[in-house]
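Only one protein chain is missing from this complex, and each of the others stays in its spot.
And then subunit A:
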Amino acid sequence: MTRFLVRRLLTAVLTLFAVSVLSFLMFFGLPRDPVSGMCPKNCNAERLERVREELGLRDPLVEQYANYMKGIVVGRDLGSSQGGRCDAPCLGYSYVNSEAVTDTLTRVLPVTLSIVIPAAILWLVLGVGLGMVSALRRGTVLDRLAIGFSLTGASLQLYFVGAVLLLIFTYNLRITPVPGYTPLFEDPVKWASGLVLAWFSLAFLFSAIYARLSRAQMLETLSEDFVRTARAKGLAKRKVYGRHALRAAITPVVTIAGLDVGSALGGTVITETTFGIQGLGRTAVDAVRAGDLPTIMATVLISAVFIVVANIVVDILYATIDPRVRLR
């Protein structure tokens, strides 16, 4: 287990290194002038020149990259126009936002986490629950309803579902407030009510996929020999399903869920845009629009971190569920 973790962490670092090199090359190495997009309004030639100087764009690419990585690990000194000393993890300075990128991220990251984690819990419980019930009640009205639900969920788009929910609950029924983000520890009720529509739209779409997946998995598991053995022992159906079938059926769901949550944490652009909430996803899109290179870099890196971590978590969970998988 320890050996597995060490090895996985090493590969994770390597992966992230590769991601950072590639994205750095892509954004900073291309023959275009990154400064014109970054510099605040009313730039004159002299100001542009100074910004280029302070961003270190005149240095060789390797040195720029080394400086960038050094900033992440130990921090570095940026020019006075970039706020001077930048502590680790320093991801550079954004002229567009007029703040250090790390500060932007510390502000928007909790927003995305607040959207994704409760939504993920909702969609897993709803999706897996629905899938299991419809597998066990195969062919009944309940099963048909569940299949209809997943078909609907799979065919709809988030901006549509979100807009409909907004229209109904916020503008017509006035049950929920206009969506927005309030930090959880400031006011939990406001936090929840501002995000609840986002949770449910995400959960609706995802749980549709998970319902279908877990239904199929459960049906497959129910035809396994060991389920028949459990029944032949005289185990009550409820326990056969709960103890023997569920555990086997849930394994592939765990894999997909881990990867989905990982990539959702990297930014839920459409959700954030639909509900007008400034999270990681929208920050990334804004940065791309404004050509805000340090912010783009940072959001790419952080999404990569989420995916890599999610992968490791999935592997560990897998080995916990299935003893045949040995972590070496």
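Here, a contact is a pair of C-beta atoms (placed from the backbone, for glycine too) under 8 Å apart; a residue touches a chain by one contact, two chains touch by 3 or more; residues count from 1.
In this text, contacts and distances are computed from a predicted model.
Peer 1: According to UniProt, what is the chain that's been left out of this complex called? Choose from "ATP-binding cassette domain-containing protein", "Stage III sporulation protein AD", "Heterotetrameric sarcosine oxidase delta subunit" or "Phosphonate-transporting ATPase".
Peer 2: So, among "ATP-binding cassette domain-containing protein", "Stage III sporulation protein AD", "Heterotetrameric sarcosine oxidase delta subunit" or "Phosphonate-transporting ATPase", the name matching the hidden chain's UniProt entry is "ATP-binding cassette domain-containing protein".
Peer 1: Who touches the missing chain here, A:248, A:265, A:287 or A:308?
Peer 2: Of the candidates A:248, A:265, A:287 or A:308, A:248 is in touch with the missing chain.
Peer 1: Out of A:7, A:85 or A:228, which residue would touch the omitted chain in the full complex?
Peer 2: Answering carefully, the residue with contact to the hidden chain is A:228.
Peer 1: Spell out, residue by residue, where the missing chain touches subunit A.
Peer 2: 224-226, 228-237, 244, 247-248, 321-324
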